[in-house]
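Of the protein chains in this complex, all but one are displayed in their positions.
Let's turn to chain A:
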């Protein structure tokens, strides 16, 4: 469904991604782990071209998307993204946050968009917050709204960029709970996270990155149970 081929990304002289070949299949939950600065967030942001790759291709549903003439806006409609810092729109209510894109981008009528939004709010357990503004919510609630907002576009894949890293510990569970439900519903997901327990439980495949390359990948049992590479062992030794 999503594939990267020989993906490179540099910021100035600093090469962050040094040739990434990654394939995510439909319905698969791929969790990317690795030390800070290993390039995992950059990789995720390259998938929906928030970062434009320096070299290599990103293929989505059979189409190379990092070409100038490709309509990226259309493709991004099908790729939901959830950010570490939530990025809810502070000048809109929760309901407006969720419905603005379906209404403006998909030209959905307001009633339909509201119905979808309320349904999603129900699913993330925040139906009573529809009329609130983001500033009135806790971090965990904001992130659940952000997930609902991305889902409102009915994406084919969801990208999560350290969704729980900015949360107080007691709120991590509620967000991971929503993500787990989403994974069980068959959503294709790519998740960058530091939550190893979650990665192990929910991931179909774990990818360990370090220094801009994929060092090792495999099932959670393989990676957490019997890592092959020194660097993987070293990293897991520190975080587990």
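Heads up, the rule we're going with is that contacts are C-beta pairs under 8 Å (C-beta built on N, C-alpha and C of every residue); 3 or more make two chains touch, one makes a residue touch a chain; residues count from 1.
Methods note: contacts and distances are computed from a predicted model.
Trainee: Tell me the UniProt protein name of the chain this structure doesn't show, selecting from "3-oxoacyl-[acyl-carrier-protein] synthase-1", "Oxidoreductase", "Polar amino acid transport system permease protein" or "Dihydroorotase".
Mentor: "Polar amino acid transport system permease protein"
Trainee: I'm checking contacts with the chain that's been left out. Which of A:34, A:53 or A:134 qualifies?
Mentor: Here the residue in touch with the unshown chain is A:134.
Trainee: Any idea which of A:100, A:127, A:213 or A:236 touches the chain not displayed?
Mentor: Of these options, the touching residue for the absent chain is A:100.
Trainee: Using the touch definition up top, pick the residue from A:79, A:108, A:147 or A:189 that touches the left-out chain.
Mentor: Residue touching the absent chain, from the options given: A:79.
Trainee: From the listed residues A:54, A:87 or A:217, report the one that touches the chain absent from this view.
Mentor: The single option touching the absent chain is A:87.
Trainee: Which residue numbers on chain A touch the omitted chain?
Mentor: On the side of chain A, residues 48, 50, 73-74, 76-77, 79-81, 83, 85, 87-91, 93, 100-101, 104-106, 133-136, 142, 146, 149-150, 153 touch the unshown chain.
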